[in-house]
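Of the protein chains in this complex, all but one are displayed in their positions.
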Amino acid sequence: MIVVMKTDTPNLEIQRIIQELQSESITPEKIVGKHKVIIGLVGDTAGLNPQHLQQLSPFIEKVMRVDKPFKRASLEFRHGEPTEVSVPTPNGVVVFGQNHPIVTVAGPCSVENEEMIVETARRVKAAGAQLLRGGAYKPRTSPYSFQGHGESALGLLAKAREVTGLGIVTELMDPADLAKVAEVADIIQIGARNMQNFSLLKQLGAINKPILLKRGMAATIEDWLMSAEYILAAGNPNVILCERGIRTFDRKYTRNTLDLSAVPVLRTLTHLPIMVDPSHGTGKAEYVPTMAKAAIVAGADSLMIEVHPNPTKALSDGPQSLTLEGFDQLMQQMALIGQAVGRWSKKFSISTATPASQKPLTAKA
Amino acid sequence: MIVVMKTDTPNLEIQRIIQELQSESITPEKIVGKHKVIIGLVGDTAGLNPQHLQQLSPFIEKVMRVDKPFKRASLEFRHGEPTEVSVPTPNGVVVFGQNHPIVTVAGPCSVENEEMIVETARRVKAAGAQLLRGGAYKPRTSPYSFQGHGESALGLLAKAREVTGLGIVTELMDPADLAKVAEVADIIQIGARNMQNFSLLKQLGAINKPILLKRGMAATIEDWLMSAEYILAAGNPNVILCERGIRTFDRKYTRNTLDLSAVPVLRTLTHLPIMVDPSHGTGKAEYVPTMAKAAIVAGADSLMIEVHPNPTKALSDGPQSLTLEGFDQLMQQMALIGQAVGRWSKKFSISTATPASQKPLTAKA
Amino acid sequence: MIVVMKTDTPNLEIQRIIQELQSESITPEKIVGKHKVIIGLVGDTAGLNPQHLQQLSPFIEKVMRVDKPFKRASLEFRHGEPTEVSVPTPNGVVVFGQNHPIVTVAGPCSVENEEMIVETARRVKAAGAQLLRGGAYKPRTSPYSFQGHGESALGLLAKAREVTGLGIVTELMDPADLAKVAEVADIIQIGARNMQNFSLLKQLGAINKPILLKRGMAATIEDWLMSAEYILAAGNPNVILCERGIRTFDRKYTRNTLDLSAVPVLRTLTHLPIMVDPSHGTGKAEYVPTMAKAAIVAGADSLMIEVHPNPTKALSDGPQSLTLEGFDQLMQQMALIGQAVGRWSKKFSISTATPASQKPLTAKA
Partner (left out) sequence: MIVVMKTDTPNLEIQRIIQELQSESITPEKIVGKHKVIIGLVGDTAGLNPQHLQQLSPFIEKVMRVDKPFKRASLEFRHGEPTEVSVPTPNGVVVFGQNHPIVTVAGPCSVENEEMIVETARRVKAAGAQLLRGGAYKPRTSPYSFQGHGESALGLLAKAREVTGLGIVTELMDPADLAKVAEVADIIQIGARNMQNFSLLKQLGAINKPILLKRGMAATIEDWLMSAEYILAAGNPNVILCERGIRTFDRKYTRNTLDLSAVPVLRTLTHLPIMVDPSHGTGKAEYVPTMAKAAIVAGADSLMIEVHPNPTKALSDGPQSLTLEGFDQLMQQMALIGQAVGRWSKKFSISTATPASQKPLTAKA
């Protein structure tokens, strides 16, 4: 249930209403939007009568029930205003959100050694990426596969951050590693296989780092938003949703089925920013550029692209990684599409002296 | 197996080779590409030795096995050259193919009456559509749902064609209706539920109309290409593949899961033109524009869009139909994206005096 | 909507009510059950008021709406009484239904030649099968695979029927073959790929042969019952439903996922008899016996088992076919389970002098 306050409601009145609504079973949350303040109520609201609530104050514009199972994650809960997730990095604040330019996150599946991660960071930065991804702890199907270099890889990510100023995105698998990961990461990634690891999700409320929540392989959109709700309910409002492909009956030519229509669907359901990962989504480097560009048009606020200096020698996910050159080219192609939809940062824009229409975009990276 | 002839091989020599290759179990097919002639061999080729074949003539450039289960539909079979499907319409020839502007097919799910189909035809033509879709025979899950007006609807489609000059796309369900449908249709559609109705597919070789083959709900990409192969093998080379969403575990917010990555995947497997139908793919009008534009960037050669003068009163598929105004707007948005990727017809291009980047494209139709 | 008549309602009164209910949009159907007569109403029943109908006659026990999308196929439509599908064969009438012993249908995927089909028929009859399956027209994914011997195979099936007295089950793919197939078949099979070939389904109302309707690979239970409804609505009440596996994400060790829980689910939704085909369901002969026995306990009324004299040389579906010896053994194992659940024909029962519990049943056929 949400209580929408009129514009220019005095702060004291808002405080008073919050105090009145506070109870054992309900903790009101103040949400400050661009134009309005909303008071969100989650909990045992079944017994509340919207009409009675309305009478609490003449400053209340309206009271509405949120009829979705996800509350804080619902678009209604912020009265339609998109969340902006701001990530401070040495190079400046990067903002994820519907009214901001598309943010590109790039880097290798796993951090392999200092040279490769620093070199990759330099190159993806030069190409226009704003954050570096790189796995220290890797969820692998087989216990005999490379499991990531763990803590030492975190150190290498810190080094790459220091050298390039790029913010860091890395995955957390074990609650015991939370402090260590949070020290290095600017965004903490929760992988598809842990999307319903509720113990882990609950602990993410305690930290002030944004969370990148990947969609589980068999997660419905509703399951996914409920998992986001766990994090929001635990007290961390900075969640980015990442579509990375779902599991279907056809797995011969792509590793997963990238569900791009999830992007416009999410837009009608939630205020949270949306990222797309075409690398895991397709599992093959040759399809990544095409789907990255399609994701921009589908409305993604951010793209995550796997890049490796030498994909054929990668310790993990080589087949889906672009080369450094491939990523360079992709960023130029993405710029054209990003500009066409008005979502590309001016800083990275491409002169259109040569009109885009004369440069056919191909699926070859 | 294919035999690639050198450029400028004399016609007589090609004829001679074809005669030599002809046997009880193999019928060679001559495929004339832009630069080369290829002789395709399908059948009992296991016993053929490529090196022996090579020695048949000094004009043979190379001999290659096609290692896919689909032969005629494979990219190798045309040595990488895309098929162009040409559709003569009163307004001129419409060409579907990778090196041509995107073709838009629009119209209602079902033909309901003369006024609605003619009016819709006029309006979608004005907005830039080149073909009119409209169902006379409708495959409906329930025997109690509207089954289409059948033969009389075919007459109304003919009328709309006459009035607007648009080519007609309509579905064939029953082999017994083939002649009647072929008389009116410029392209014959085979629906998702009949994708593996092999009796029907075999009969499509006998006619000279292009076939629009929709992907079955649980069809792998390989199954789908094998169904195209049935039509090609029966003697009809003009097949257009149409992705329209597959069935997955999540059916709450969309009717199907539109598999856009099928487009770049098909591009690496087949020479056939590719259409995308975001109306069935999503099942909701509000998601159609976004996914239509994403499909363009994914590489679709054609879009099929359901449009109805009054979707809330439609006899079938109302929820996924755009209004006439919605389609107008979509075509303008599609033009911007189509121009950005160099795939939009100049005839329908939009002046970019106002740069596209200043007109944010939204999901609202 | 159904009108349940009191026991012992005079026939004339039933006739009178039917005449009163008859209208342009509704054709009442008289359903004679073991104890009661029901009048089923399908069509434009939205405007009918159950309370008004009730007043038509004091012999009306009650009037109920059928709230499922399938009407004639619903359990309510027969007021909970199972349908019995009776199949006259030279060896006597075979009855499919919930209160009858389990019926076994066995035979090869395709009819290959006279010797193999007659020999197989003899052997499966000796082992206890009551009907012979064998494909004359085969739906194959590839146009280059063996497509069945067609009409000549029908002749061989007739021969096998003559020699053994077994009833024949064979597949119809093309409406044009209906008369020919109906001449030989005692049950006409509609395959999974044609489950939503509505043109074909509609034509099955015109014949008086029972129809075996296989579940489509991506068909929900509701889709499937709606397809049965097409046949029932066309006037043929003798439909047997056959579960044969659905398509899921895991296709490595089995060809399909046999959905055995569909059996108890169907039991709560429909009165139609239920068959299970573990051969297509698993796609591997080694798993067929185990799943055949599990299907009995799940409540199947009938089993369809692929059997071939020499599976490694079969023209189609060899990997999932049992040998003749394997089928012999399976029938003995099935007898033990069938007796345990009280669903095995006494004619084929096995002496339990040696208690079943001392003969461990293994998955090896």
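Going in written order, the chains are labelled A, B and C, and every chain counts its residues from 1.
As a working rule, a residue touches a chain if its C-beta (ideal position, glycine included) is under 8 Å from a C-beta of that chain, and two chains touch if they have at least 3 such contacts.
The structure displayed is predicted, hence computed values, not measured ones.
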Who touches the missing chain here, A:Gly33, A:Pro50 or A:Pro139? A:Pro139
In the complete assembly, which of C:Glu29, C:Asp174, C:Glu229 or C:Asp259 touches the absent chain? C:Asp259
Among listed residues A:Gly33, A:Pro50, A:Gly155 or A:Pro175, the absent chain is touched only by A:Pro175
Which of C:Val4, C:Ala298 or C:Leu324 touches the missing chain? It is C:Ala298
Residues of chain C in contact with the chain that isn't shown? 218, 220-222, 246, 248-250, 252-254, 257-261, 263-265, 267-269, 281-282, 286-287, 290-291, 293-299, 336-337, 339-342, 344, 356-361, 363
At which residues does chain A meet the chain that is not included here? 42-43, 69, 71, 137, 139-144, 147, 173-176, 193-194, 196-200, 202, 216-218, 223, 226, 229-230, 233-234, 247
On chain B, residues whose C-beta touches the chain left out of the figure: 218, 247-249, 251
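Everything below uses one rule, namely that only the chains that are shown with their structure count from here on.
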Judged by C-alpha centres, the chain sitting nearest the middle of the protein is B
Chain B on chain C, rotation in degrees - Cα superposition, rounded to nearest 5: 180
Using only Cα atoms to place each chain's centre, name the chain farthest from chain C. A
Whole-Å separation of chain centres (CA-atom averages), chain A against chain C: 50
Shared-interface residues of chain C (touching two or more other chains) are 247
